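Apart from one protein chain that is not included, each protein chain of the complex appears where it belongs.
Going in written order, the chains are labelled A, B and C, and every chain counts its residues from 1.
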C-alpha cells in the first residue's frame, strides 16, 4: 500500500460500535423529535435500546474479527430494535458482516464493498429508492463517496470513512424537502416535506462514529 | 289594612316566575362556576333548564291563582331539573303552593307562612341544618326576616319580600367560610370552605325576583 | 373543549339514541321520558332491577341493561340525576308483579329523585325496595353528612343483584343480596386530569401538570386532597390501603379486584395498577378469585382510575359467574 495506514481491525469495530451507542444515547431525544414530526416518536428510543443491547453482547462475548462484531450487532439490533429500523439495520449489518467474511482487518476496497453491501441489504428489505426520504438517502451517497475514495487508491481507510460520513450527512440534510414515499412518513403525503428523515440521520451518525473510531 | 298596597295575585306570581327564569338564564354561568368549585358544574344548567320548563308550562296552561302557579312550578322543576336541586326546589314550591291554597291573593302573613313552608319542605327532604352550607342557609334567614316584616303589621307585602330577599342574599354570602356537611360539596370536607354555595345563591336570586315582581 | 358532539345540550339524547341503534337486539329506548329497558321487559315472575343516575359515566348504567343484570336504566343530564318522571315509568315498565329494586348511588340528587319515584310507583301498586350503594372510602361516613358516595361498587351490585333476580330470588332476597354486596365492597379513585362537562365547557377543576387528585368521585368533583404526581405503584397503594382497612380484609379472604378506568386512561395503565394491587393482595395472603379491568363507571374523558375490592363468599362468586348479556358486560351467553 502506498500510504502509511493500518487496516481496520476488530478493536476499531468495537470502538465504532461503542461510539455509535454513545451517539444514539446522545441523539436519542433529537431522533425522537425528528420522528415525532413525521412518524411515531420512537426512532431515538429504538436505536438507543438497540445499541445498548449491542454493548451488552459485546461485553458478553468479545468478537474476534470485524465481521464477527458486525454480525453480533446485526443480531442484537434485529432482536431489540423492532419497528422498521430494526430489520433494516439488522440486515445492513448482517450483509456488511458477510461481505467482510472473517478477515482480521479491512482495507479501503473491502470497506467500500461492505458499505455497499449494507445499503443493498436495506434496499432489498425496504424496497425504497433514492429520493423516497428514507435512510437509503444517507446510505446511497455514502456508498458512492466511499467507492470513489477507495478508488482514489491511496489506501487510507480513514479517508474512505470520512467521505462516507460526510456524504451520509449531506444525504440526510437533503431529505428535508422530500415527500416521503416509504415508511411511516409516507402516510403524511405532502405534509412530510420540510422535515428531516430520522433514519437518514441515524445512518449518518453511525457512519460518523465509524470515522471517529478510526482516528 | 292600614297601608295602601294590594296583595300579591296570580299576575305577580307569573311575573315572579318569569323574572326567576330570566335570573337563572342570566346567572347560569355564574352558578355553574360556583358549582364547579365545590360540586359538579351543573347547578346553573339545571336551574336554567328547569325554569325554561316552567315558562313553557305557564304558556301552555295559565294558572288561575298564585297557589296554582307555584304548583305548576313545583311539577316542572321536579320533572326537569334532576340532581339535588330538582326535588328540593320542587318540594319547596309544592309546600308553598299548599300553604297558599286557592286564595286569589296573598297578604303578608300568608306570604311569610308560604316562605316558611317552602323552607320546611327543603329541610324535610334534604335533612340539612343551618350551617351545613346548603340552600337552607339562604331559606332560613329569609323565613325569619319575612316573619318579622309581616309581624310589623303594616301590611306591605313588598317589604316582606324585600326583607326575605335581602336576608337570603346575606345568608348566601355567609356560606362562604362554612364547611359543607350536606350535598355534593360535603365530599370535599375542609376544601369546601372559601366558596359560596350555589343553591343558596339560586335561592337568593329567586327571592329577589319575587320582590322585583311586586314593585 | 373539543368533543365529538353536535350540541352540548343534545349529548344525552343523541348518545342514547345511538346506543339504542347499536344495541337494538338487547334494549329498547324510550326517548320521552328517557329510559332504557331490556328488550323482553317485563320478564314474567322476575324481580325488576332499575338503576340510573347522571349521564357521563358510560357504560354505567345503560350498558348494563340485559339478561342477568338491569331491567332498566334511567339516564339523567350529564352528571345530574334523572327525575321521577323518568324513573316512575321505567319502574312500571319492568314490573312483572314481582316488584322492583332500585339501585341508587348515594348522592343527594339520586337519593331524592329515586325516593320520590319509589313513593309514586308504590302508589301505583308496585312494590319497590331500594339498595343504596355507598362504597367510596375517600369520603367520611357519618350520620351528619351526606355520607359516602356510590362509585365502582355499583357495577358489582348491579351484576350480582341482577344474577339473583335472574335465578328467581324474590324482592326482599334480591334487595338483601344487593345490600350484602354493598356491605362488602369499597372503592377509591384518583384523577390525573379533570373532565369537561359539555354544557359547562371548561374542565371541572384545575390541576397543575405535576398534581393529582386523590379521592375523586365520578362527577368531576375535586377529590379529597391534592398531591404531587407519584408513580403508579405508590398511587395504587394509596387507593388500596384505606379500602382494605375499612373492609377489614385479612389473610385467607377471597376477593374480587376491580380496576376501573375513569374514561381517558389507556387500558395498559389500568393493568399496571392491577399488577400492583394484585401483588399487594398476594403478599397479604388474600386470594384474588375474580377480576375486572376496564372502563365501567367513568367520568367522561377524565384520566385516572379507581380500585374496588369486593369480599367474596361462595354465593357472591357464583352470582358473579352467572351468565350476563348486556352491551358492556357479557359472559356465559
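Basically, contacts are C-beta pairs under 8 Å (C-beta built on N, C-alpha and C of every residue); 3 or more make two chains touch, one makes a residue touch a chain.
Fair warning: this is a prediction, and the values are worked out from it, not measured in the lab.
Taking the complete complex into account, the chain left out of view touches A, C.
Touching the chain that is not shown, out of C:31, C:142, C:291 or C:318: C:291 (per the contact rule at the top). Set against the missing chain, the residues A:39, A:171 or A:198 yield one that touches it, A:39.
Note on the undisplayed chain: of the listed residues A:83, A:108 or A:212, the one touching it is A:83. Looking at chain C, the residues touching the absent chain are 2-7, 11-12, 14-19, 21-23, 55-56, 58-59, 63, 192-193, 209-210, 212, 229, 231-233, 235, 259, 263-276, 278, 288, 291, 293, 295, 298, 300-301, 303-305, 325, 330-333. Of the residues in chain A, those that touch the hidden partner chain are 32, 36, 38-42, 45-46, 49, 78-88, 125-126, 181-184, 186-189, 191.
The criterion applied here is as follows: only the chains that are shown with their structure count from here on.
Mean C-alpha positions place chain B and chain C at a centre distance of 33 Å.
Contact with two or more other chains is made by no residue of chain C.
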